[in-house]
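Dropping the structure in here first, questions after.
Just one protein chain is left out here, and the rest sit where they should.
Chain nomenclature is as follows: A and B, assigned in order of appearance, with residue numbering initiated at 1 for each chain independently.
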Amino acid sequence: MADLVRIAFAVAAKDLRVEFRTRSTLLAAAVFAALILVVFNFSRDPTAVPDSVIGPTALWVAVAFAAVVALNRGFILERQNAAMDALRLAPAPRGALFLGKMVANLVFVLLVEAIAAPLAVLFFDLPLTTAGWGLPLLLVLASVGLVAVGTLLSAMAVRTRFAELMLPVLLLPFLVPPLTAAAGASQRLFDGRPLSEVVGWLRFLAVYDLVFVTLGLLLFSAVIDE
Amino acid sequence: MPSAEPGLLEARRITRRYGRTAVLGGVDLSIGAGECLLIAGPNGTGKSTLLRILAGLTRPDGGSVRLGGVPVVEARGRLGYLGHETFLYDDLTVAENLTFAMRLQGCDVPGALGAVLARAELLPHRDRLVRHLSRGLAQRAALARALIHSPPVVLLDEPFTGLDAASAAALTSVLIEMRTAGVAIILVGHRAEEGWDAVTRVAVLANGGWVHEGPRPATVPEFEERVREVLRG
Partner (left out) sequence: MNDQLARARALLSLGGWITLVALLGAAGVVVLALQFTPTEVSQGLAQKIFYIHPPAAWGAMLAFSLCGIASIAFLFLGDLRLDRFAASSAEVGLAFSAVMLTTGPIWGKPIWGTWWDWDPRLTLTLLLFFLFLGYGALRNAVHDPRERARYSAVVGIMALVLVPFIHLSVYLFRTIHPKPVVLRPDGPALPPEMLRTFLLSVAVFTLLYVGLVIMRYALGLAKDHAEALAGGEDV
């Protein structure tokens, strides 16, 4: 167990260290998310579709795109100098490798959200104080689910020729449950409904996360070992 | 393949196909402590594939590989492998790469990094990014990474590529040191004079199997002549 955590931490730290040194993907993802928010604003008639409706939607779409950018980066890094082989050669539990990659992806996505969410609040005049702690909670819960599924899928997609296309194709159906739950719940929160009313959605997200993280831990070996 | 000692690393009836070709057709191999085996042969005959299979990276279509009696995939920590790529992250420093490797292998103890860097003569370069290293330095770092957990079995695929004469000589003495300390080494190379002094046994792989194997001849020209003979016939 200690092994698992130790190695996961080492892998995540390594990924993040590389990312912070180059910073290119983080910047690209943040800019991408901001652009999406802007496009959403101009793509509707402001008198017909109110800010409070388009705002949360735009935010969740931006989150989904940022996640895809993050996920692609993850395993492309390991193609450098065949680093992936080094991971496979290590006497490391495969679950630890999955966890490490997943945590790195999660940090990345949360950082992009830390930029995108305030922007969405700003652009769409979303009542942040009304939503309160519910919003960050939703962001974290939804992100864990997306990243768990995405880490597993991107490990496979990266081995195909059109990796950047293959990942979204595989990922799309898996995005529906967390995004519907998160969008529905955030909509309610911005409308001023209390946190207790969206507990069902939160529970849904938590179960989704638990199930797919577990599945990732179990199935990662089938993906990376021959 | 006969060996002087009971095999530390034993491979039996290894077969591997790659689409159109049967690259390895039932290869046996056995190597014991303190031996250094050179595997030579024409390009594309499966030497690298065999090494990858021995390392547990590639799964053979048939046969088994055992290290110290257990399947190699369960004994990864006791094996060191260096392939054609360096396994290093270009955007991390030498020190960061080696630290990560130690953490993966579970041998990350205080002070260990310093010792590794000193032994590999990489101390002056410890904080340089790998992408700024010369080929020779990168190869040295890669080797240090592969051996960082002091494994009893070491597999090296053309480790002399890109090394200048001085570095090659240094590598050869490292190999001799390791061998004397009881490490089992398998080298794949295609220029026999590289590392010749460290080698104790030779074997030639062609057409999916061994066409020659035995103790190392006295000189390189002798060996090369032998290789030419077996490949002709």
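By our rule, a contact is a pair of C-beta atoms (placed from the backbone, for glycine too) under 8 Å apart; a residue touches a chain by one contact, two chains touch by 3 or more.
Quick caveat: nothing in here was measured; it's all calculated off a predicted structure.
Participant: Looking at the whole complex, which of A:F75, A:F124 or A:F174 touches the chain that is not displayed?
Facilitator: Counting the whole complex, the residue in contact with the absent chain is A:F174.
Participant: Suppose we count only contacts with the excluded chain; which residues of chain A make the list?
Facilitator: 149, 152-153, 156-157, 159-162, 166, 169-170, 172-174, 176-177, 180-181, 184, 204, 208, 211-212, 215, 219, 222-223, 226
Convention: only the chains that are shown with their structure count from here on.
Participant: Using CA atom averages as chain centres, what separation in Å is found between chain A and chain B?
Facilitator: One centre to the other, that is 40 Å.
Participant: Provide the residue numbers of chain B that touch chain A in the complex, in ascending order.
Facilitator: 55-59, 73, 76-77, 79, 81, 83-92, 96, 100-101, 103-106, 145
Participant: Enumerate the contact residues on chain A facing chain B in the complex.
Facilitator: Those residues of chain A that touch chain B are 3, 6-7, 10-11, 14, 17-18, 21-22, 77, 80-83, 85-92, 225-226.
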